[in-house]
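For this depiction, one protein chain was excluded, whereas all remaining protein chains were kept in their positions.
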Amino acid sequence: MKPRRPVVEGYFEERADGSAVLVGGRCDACGAYFFPKRFSFCRNPGCGAPDLADVELSTRGTLWSFTDNRYAPPPPYPAAEPFEPYGVAAVALEAEQMVVLGQLARGTDVAALHAGQAMELCAEDLYETDDAVVRVWKWRIA
Amino acid sequence: MKPRRPVVEGYFEERADGSAVLVGGRCDACGAYFFPKRFSFCRNPGCGAPDLADVELSTRGTLWSFTDNRYAPPPPYPAAEPFEPYGVAAVALEAEQMVVLGQLARGTDVAALHAGQAMELCAEDLYETDDAVVRVWKWRIA
Amino acid sequence: MSEVVVLGAGMHPWGKWGRNFVEYGVVAARAALADAGLGWGDVGFLAAGNTMRNGYPGYVSGSTFAQSLGWQGTRVSSSFAACASGAVAIDSARAQIQAGRCDVALVVGADTAPKGFFGPLPGVRPEDPDWIRFHVLGATNPTYFALYARRRMEAYGATTDDFAAVKIKNSRHGLENPNARYRKEFGAAEIAESPVVADPLRLVDICATSDGAAALVLASAEYAARRADRDRHVRIAAISTVTPRYPNTYLDMPDIATDSAVGAALPERSFRDSIAHAAYEEAGLGPGDLSLAEVYDLSTALELDWYENIGLCGEGEAEALLRSGATTLGGRVPVNPSGGLACFGEAIPAQAIAQVVELTTQLRGEAGARQVDGARVGLSINQGLFGHGSCVIATR
Partner (left out) sequence: MSEVVVLGAGMHPWGKWGRNFVEYGVVAARAALADAGLGWGDVGFLAAGNTMRNGYPGYVSGSTFAQSLGWQGTRVSSSFAACASGAVAIDSARAQIQAGRCDVALVVGADTAPKGFFGPLPGVRPEDPDWIRFHVLGATNPTYFALYARRRMEAYGATTDDFAAVKIKNSRHGLENPNARYRKEFGAAEIAESPVVADPLRLVDICATSDGAAALVLASAEYAARRADRDRHVRIAAISTVTPRYPNTYLDMPDIATDSAVGAALPERSFRDSIAHAAYEEAGLGPGDLSLAEVYDLSTALELDWYENIGLCGEGEAEALLRSGATTLGGRVPVNPSGGLACFGEAIPAQAIAQVVELTTQLRGEAGARQVDGARVGLSINQGLFGHGSCVIATR
């Protein structure tokens, strides 16, 4: 079996129990969260602290909006052949007071979704390379 | 034998006698030449005529400056493996009152060149593809 | 600081020919100069909007157009701000005029757009948010448009019939615009047959990518006052190119998360609201003064968002305003009398300039069959990726 690797380093982690968690940055000075972390410094203009701590974000939130994509995006999206439609969800995290995007887990019935419903993070395969199964975080109905 | 094709369409032509000629644009209104032609309109701000005629440039000129490149350029230069150094010459055309660049013909002794000497246009292979031999104009000592 | 004046406006029609963007820009620039009765030699500054999909000449659009019009020593700027590029170019030209560095400035934007979705340029760039959103999430521009559209449905009860009504309105407006790419009236039945791209949006809800160009000739008020054609002059009362205020908690392209609201007070108004607000403040005008507006209908649903962002109605009231007919030609404040992006498609660096060309045409009373009666004040607005606001208020 091919080893798994995350689609991009440092954005999320998968746990032994099969769950997944997003990793962002948190400013000890002002409390702000950032996802992705991108830089070491705080981007709150009233703060600007030089360091952010790595922090696991809430794995549950409420659905802010969602869509179902029916056409294949251009590269660098690793579209399967034949193209497989995919949903995208924007989920509000309460503790972090921010909205985070993710694809919807395969098989989610988009027509049954509604704003405000509880969602939780998971991970699924995004594509395969010769060497690895590439994994991505996704949102599923909680 | 593979067919020959010019490295870029419309910049030069090869004749049956083995000679080559650059093709530029000429403005009938003000007399200006342009190489490459690029656009249909005259770029003399005092003119701006909407049309340029295709025109063959002088095939002889005088050397303005020259160099010998000893390191492989990055893509999109189609560098041979192993890398083959190449000279570049800037040649002044009298009738057109302009300077035009070209590689120096293979085997030109760069150390023997001097500004002002007579040069003439020729064509050589630049690289090969699966389907064609790709040709380019060059300057050689007249 | 006295207001700068629009002396000339010109366009290359929108379409999809795949020719070099420089050709389009030169046509638009010459049209604007001819409209102003001026020559290229009268121009003291050229401000252009860049295009990122046409090689190096697109990165240095100012010098590219200056060379094509003929080198004459003109100072140039080449700005990029995604869809707001045109507004930044207009602002750059205005600043040079108001700083006293030239009397007449030329503003040009032109593009040759690829087919289909806009995607990032080639390469692997995990540090580029625009690359990440495509590679990791397949979050195309229509994905974001769809999230915004669905949000209106969930939060305010908008329906796909409302979105279709925007399309029907704009397609009728554009019928009378000779520069529009699409001049075809859409009906509800035809819209219902259009394939879904990103639910709830159909293909006809989403604007195309186009080739096109637009140009303006701007001058100082003092220079304009000496001319005989003062009855055609339109004044630039405000340009807003504001960025967001932290924390920006509304999801903007190309980010995959919003700012966190922890540890900082929310700004007084949302980013989109703040774009128009800054322009109103500068112009000393308000939504009630508008005769017309050109808003960026990247999607039909997004036009409804803008109604609220520019203060034509309160939050959640855009659908009712649309249904009332107020934003249709003949209504209280027609929106997108040009036909909007629905009829033009996006030609990124030209778009914000084209909006001001429409304002100019309307405020001069030269818009023919799509003329807004008695137009006195026009507003154009859009937003570029990466936090670029773009709003112009013009008056006559």
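A few comments on the model shown:
As written, the chains take the letters A, B and C, and residue 1 is the first residue of each chain.
Here is the rule we use: contacts are C-beta pairs under 8 Å (C-beta built on N, C-alpha and C of every residue); 3 or more make two chains touch, one makes a residue touch a chain.
Please read all numbers here as calculations on a predicted model, not as lab measurements.
Judged over the whole assembly, touch between the missing chain and the shown ones holds for A, B, C. Interface note: of C:57, C:138, C:339 or C:378, the residue touching the hidden chain in the full complex is C:57.
Among C:7, C:28 or C:76, only C:76 touches the chain left out of the display. Think of the hidden chain as still there; on chain B it touches residues 7-9, 11, 24, 27, 30-36, 38, 43-47, 64-71, 73-79, 86, 88, 90, 95-103, 110, 114-116, 126, 136. In the full complex, chain A makes contact with the omitted chain through residues 38-48. For chain C, the list of residues touching the undisplayed chain reads 1, 20, 50, 52, 54-57, 59-60, 62-64, 66-67, 70-82, 88, 91-92, 94-101, 120-123, 125, 127-131, 241-248, 254, 259, 267, 274, 278, 384-388.
Everything that follows uses one rule, which is that only the chains that are shown with their structure count from here on.
Inter-chain centre distance (chain A to chain B, centres taken as mean C-alpha positions): 53 Å.
Centroid to centroid, with C-alpha atoms defining each point, chain B and chain C lie 43 Å apart.
For chain C, the set of residues that touch two or more other chains is empty.
Multi-chain contact residues of chain B, defined as those touching 2 or more other chains: none present.
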